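Apart from one protein chain that is not included, each protein chain of the complex appears where it belongs.
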Amino acid sequence: MRDRLIFSGQLVFTLGVAAFLVVPAVLSISAGVTVNYFRGISSGVTLQWVFQVWDLYADTILLSFLIAFAALAVTLLIGVPAAYALHTHGGRLSRIVEEVITLPIAIPGLAIALALLLTYGGFRSFRGSWLFIVAGHVIFTMPFMVRSVMAVFATVDVRTLDEGAASLGASPARRFLDVIVPNATPGILAGALMVITLSLGEFNLTWMLHTPLTKTLPIGLADSYASMRLEVASAYTLIFFIMIIPLLIAMQIFADRGQGR
Amino acid sequence: MNVAAGHGASVRIEACGKTFADGTRALEPATLDIACGETLVLLGPSGCGKTTMLRIIAGLELPDAGGRVLFDGKDMTSVPIEKRNVGMVFQSYALFPNMSVADNIGYGLKIRGIGRPERAARVAELVALTNIAGLESRRIDQLSGGQRQRVALARAVAIRPGILLLDEPLTALDAALRDRLRGELNRLLRALGITTIYVTHDQAEAMELGDRIVVMRKGSIAQIGTPREIYFAPESRFVAEFIGAANIVEAPVENGYLVLPGGRQAIGLEVSQSAAVAMIRPETIAIVDAAGAPLSGIIDSVSFIGDRQRMIVSGASSRPLAVDAPNTVKVKAGERVGLLIVPDAVRLLPPES
Partner (left out) sequence: MQYDASGQGRHSIMSHRSFVWFCLLPLAVVTAAFFLLPMARLVVVGAEGPQGMAGYLAILTEPRYRATLINTVVLSAATTIVTLVVATIAGMFLQRHRFLGRTVLIAMLTFPLAFPGVVVGFMIILLAGRQGLIGDLSGRMFGEKIVFAYSIYGLFLGYLYFSIPRVILTIMAAVQKLDAGLEEAARSLGAGPWAVQRDVVLPALGPAFVASGAIAFATAMGAFGTAFTLATNIDVLPMLIYTEFTLAANFATSAALSIGLGVITWAILALARSFSGGAVAAAG
């Protein structure tokens, strides 16, 4: 009887927390497809707000994808070899490097953005291009890629695989491509999902780094929250949810598979 | 089958020591020659430096300054493993999980630019040789331990290495499988006839597989010899006790006789020493009637082991002797028995340094 009571109490509490998190999202989704949110859903269901958002903000969505994939490309090309190097080299130097590249997680994005602005703000064409935002996103997402790959290296005996391939005559670069990278794929994929998700949603850095010509999705969101009617802002948020939820589900599947092993 | 590809290379390591970055001395400078086609076993307890020596020969570790590794007289010291043309079987096998069995075996050939048809033929040859037919397209995680071991061996041999290096290749397997694979491995190594260096801590493996055995201890070579030499003529108490079972007897020698509390035992050498250390293997001691035997003692205990029985006999020597008798001999604890030892079976050891 008492156990039953405790169970129910905890369940109700947990449901309450879930409601706190989910209800606003549901409100946002419904507002995005309601003709008039003030009058309620009875005013009718419509996609007009979604289309309006697309008309107004399509470029921000496309730019966000462009930046996310550019950041992914850079973190893959730089982060995966670096993770291998840090794992193989080991020792204090590797720990220091890992610590340094992890700092952008601990330091607020605002500070990093300011630092980038104060250093490269004078380079007009760079500062005005979307590549400036990519630079910020690369710094911010790199630790996630490197750590995710290193986590796999910690479970696979990379050193022996490397030695095995070496004993068969493969050069270091060949070993890296034939043996190391294929066996790091789970970490690379998990890292890639993380990089894309974080980049698509990044606001703190991007708000400082963007220009009127390089607005990303979260910038557009902030813009719509400040200046558009609630239905438009909600429809925009809805589009963001639709983009981000598949990524979250993919990440969850990955995490489950990782645990199952 | 076109398996035996010459007899491989000869190996010489010269004054190869290894001190790791943290200051631990893994290997004292050692010099060793391995002939073409010979199977040399590096044997010793864990931490004795045998794996370090193998890794230096492989090219996975650099010896300390002054050490040299020569293959067929050519200095290979600074040549990395991938250019040494060695085949290596790792303790954990190091099979590539991202490749099938066939791709694993063929990987070294692919690296060498061997075309697909020839590669396939060579892989098929090795699959047959190592008895893994039918597994070619399996993934590594679908293989049993024994199958993995065979794939690792096939992969190492596929490239027709000059030298085959095996680092505890059977250690990861359970006992019964280990015994069976040891026999198979022996036949295979004989068939290949290639220079082989084999690291193990298991003396049975060393005895069966080695043309010569290098017994190692604390980073140094304790003794080099054929299995028989190592077994019957150990040069130190460590080797005597590490290989097989040994009774170590400390007693004076007078005119070719060990003077023991239970009698006098001939040693086949006309010498006298006030304090000698002798080794007697348990299976070289025969149980006879106590009456008239040169040496006698009282049985403390009898353990039936199956193929033989091990008894502990006290009173004959200053310390109880282990005696292995055939399983048909009927004796009981408490009985007085005579012990008969052929003089050749008593081995005088040099005093401990």
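We just call them A and B in the order they show up, numbering each chain from 1.
Rule of thumb we're sticking to: a residue touches a chain if its C-beta (ideal position, glycine included) is under 8 Å from a C-beta of that chain, and two chains touch if they have at least 3 such contacts.
Just so you know, these numbers come straight off a predicted model, no measurement behind them.
Among B:12, B:84, B:217 or B:347, the one in contact with the hidden chain is B:84.
Among A:41, A:58 or A:248, only A:248 touches the chain that is left out of the view.
Touch with the chain omitted from the figure is made, among A:143, A:164 or A:187, by A:143.
Residue-wise, the contact with the chain that is not shown comes from A:77, picked out of A:77, A:154 or A:242. Contact with the omitted chain, checked across A:35, A:97 or A:156, is made by A:97. For chain A, the residues touching the chain absent from view are 7, 10-11, 13-15, 17-18, 20-25, 27-28, 31, 37-38, 74, 77-79, 81-82, 84-86, 88-89, 97, 100-112, 114-116, 118-120, 135-136, 138-139, 142-144, 146-147, 166, 169, 171-173, 176, 197-198, 201-204, 207-208, 218, 221-222, 225-226, 230, 233-234, 237, 240, 244-245, 247-248, 252.
Rule of thumb we're sticking to: only the chains that are shown with their structure count from here on.
Here the spacing of chain A and chain B, counted between their Cα centres, is 55 Å.
Residues 156-157, 160-161, 163-171, 174, 178-179, 182-183, 185 of chain A are the ones that touch chain B when the two sit in their complex. By the touch criterion given at the top, residues 58, 60, 80-83, 85-88, 90, 92-99, 107-108, 111-112, 155-156, 159, 165 of chain B touch chain A in their complex.
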